[in-house]
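The complex appears here without one of its protein chains, the remainder shown in place.
Note that the chains are named A and B in the order they appear, and that numbering of residues resets to 1 at the start of each chain.
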Amino acid sequence: MDIKIQVENLKIFFDKNEVLKGVSIDVYRNRITGFMGPAGSGKSTLISAFNRMIDFEEDVKIEGKIYIDGVDIINGDIDGVSLRRQIGTVFAVPIPLPRSVFDNIAYGPRLKGITDKTELNELVRDSLKKAFLWDEMKDRLSMSALKLSGGQQQRLCLARSLALKPEIILLDEPCSGLDPISTAKIEDALNELKKEFTIILVSNNTKQIARISDYSAFFYMGELIEYGPTERVFTFPSQKQTEDYISGKFG
Amino acid sequence: MIKTKIDKEFIVKIILTTFAFSSLLFLFLIFSFILFEGLPLFLKVGLKKIIFGFKWAPTKGSFGIFPMIISSFFVTFGALIIGAPLGLSCAIYLSEYSGKKMKMFLKPALELLAGIPSVVYGFLGVIYIVPIIRNNFGGAGFSLLATSIILGVMILPTIISISFDAIMSVPKTYREGSFAMGATKWQTIYKVVVPSARSGILASFILGMGRAIGETMAVIMVAGNALKIPTSILDPLRTLTGNIALELAYATGDHRMGLFSTGVVLLVIIMILNYIANFGIKRRVIK
Partner (left out) sequence: MRINPRIIDKAVKVGLTSQAFFTVGILVAIIAVIFFKGFPNINMEFIFSFPEDMGRHGGIFPSIVGTILIALLSILLATPLGVGTAIYLTEYTKESRLTKIIRFGVESLAGIPSILYGLFGFIFFVIKLKMGWSLLAGVLTLTIMILPTIIRTSEEAIKAVPRNLRIVSYSLSATKWETVAKVVLPSAFPGILTGIMLSVGRAVGETAATIFTMGSSLRLPTSLMDSGRTLAVHFYILAREGISMEKAYATALVLVLSILSINIIAYYIMNKVISKYS
């Protein structure tokens, strides 16, 4: 199977705090990989290293290697801007930019220099369709994105990251603030999207990980405790901690 | 494409850095040109003869500005005596007593006082305050008293807005604790709120002083501009700022330098006041 992201002995320090303690993991192409673990386990820090958003934090030190398609993104000379064109990110809270639905989605493509009206129209339509939002939005493209419901806003954020035509999509607890119906819509969209993209889903919700991810990784206190096909991890966890976590004993 | 973007970022950063340093450059230029013009006279005539000299006759070689220094402080304290209690009362009323709607109206209205140009204050002082003083207390009316009244009103917005911020930043729990112990509203304000906001209120007074000592156009219209130390509040006087404004247009040579020496003294006083005020504000923030 095809490896998309390869992490080798990654250590991340905030100030002098070791937040990630030598993590190695392979993330596969066209699969949904679930990262789970209690708060402070380092799972969100890890994905913020994938898109180098971690560079915006203060006093960070990174050791180890991350390869994306074989390119070292920690020590190589790839810049954050080009990296984030390949990696779409959806955050825990939907954060629409204070502008219209259309302009939210066109934000990324315009940064890439796309100004052609028909091309932008197409991109916006495709992205909204992929995020299962087109039917609701097709007549309201010029409406302010701030007026959408929370679930719609989060799918808008998903569509917005798709419009950059990335290869990888990172979702950092995207459903934490959403109701079950909105959550189901996002999960449906992700199941379709994995045909085209490599998806990493960070979640505290073990049931969600079990439902939709192909591979599951369990993090605890900055270490990767267990990683494997979701079915195996959830039915025969090899570590006691994993078992305790997925059975809800802590977390 | 990415490369040109990164080049552009670099250029933008250089431009913004240059802009940010422009303030320092301007400050440097202001200081150096006022000092450059003003200091030589201190060396030539002597610091003591300028700062402690009583006689200002710049065309005859006398550059004493002691009466003006004293007068500047007199009007500044006069302004404070009038402006500080009134301003503090307004700030307390706004923060502790007025309803939300009243505040929405009163606060901008009080701040609008800062927008009235100083020449307008001076003019109204000449038309209304000066005659009232002349007719009721004697003298010419152009006086320390008139100047203090005008400046007292002019520094109100500074005192109100900064004390208001200081009083508002006193935690609500302080007030609740005091009420819980059976204190009345005024006892709470007097014994808890105002003491907690002390340093901010003090800073507002000092910044108000800075505004008063630097005020020019209103002052020259009502002060009378006489060249001696006032011995009563009905006496006319000339401030440091007034001295510069009255004579700059036609002064040349040593005379002009004398005005810059006046400016140097004013600049030093202002910097000291600002330093004290900022120190006071900072202490409040840390607390």
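Convention: contacts are C-beta pairs under 8 Å (C-beta built on N, C-alpha and C of every residue); 3 or more make two chains touch, one makes a residue touch a chain.
If you're wondering where the values come from, they're calculated on a predicted model, not measured in any experiment.
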| remark: Chains in view that the hidden chain touches are A, B
| remark: The one of A:28, A:67 or A:107 in touch with the missing chain is A:107
| task | Extract the touching residues of chain B with respect to the undisplayed chain. | result | 5-6, 8-9, 12-13, 15-17, 19-24, 26-27, 29-30, 33-34, 37, 86, 89-90, 92-94, 97-98, 104, 106, 108-113, 115-124, 126, 128, 153, 156, 160, 184-187, 207, 210-211, 213-217, 221, 241, 244-245, 248-249, 259-260, 263, 266-267, 270-271, 273-274, 278
| field | Interface with the unshown chain - residue positions in chain A | value | 51, 53, 56, 58, 80-82, 84-85, 88-89, 91, 93, 95, 97-98, 107-108, 111-112, 157, 160-161, 164
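By definition in this document, only the chains that are shown with their structure count from here on.
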| field | CA centroid of chain A to CA centroid of chain B, Å | value | 56
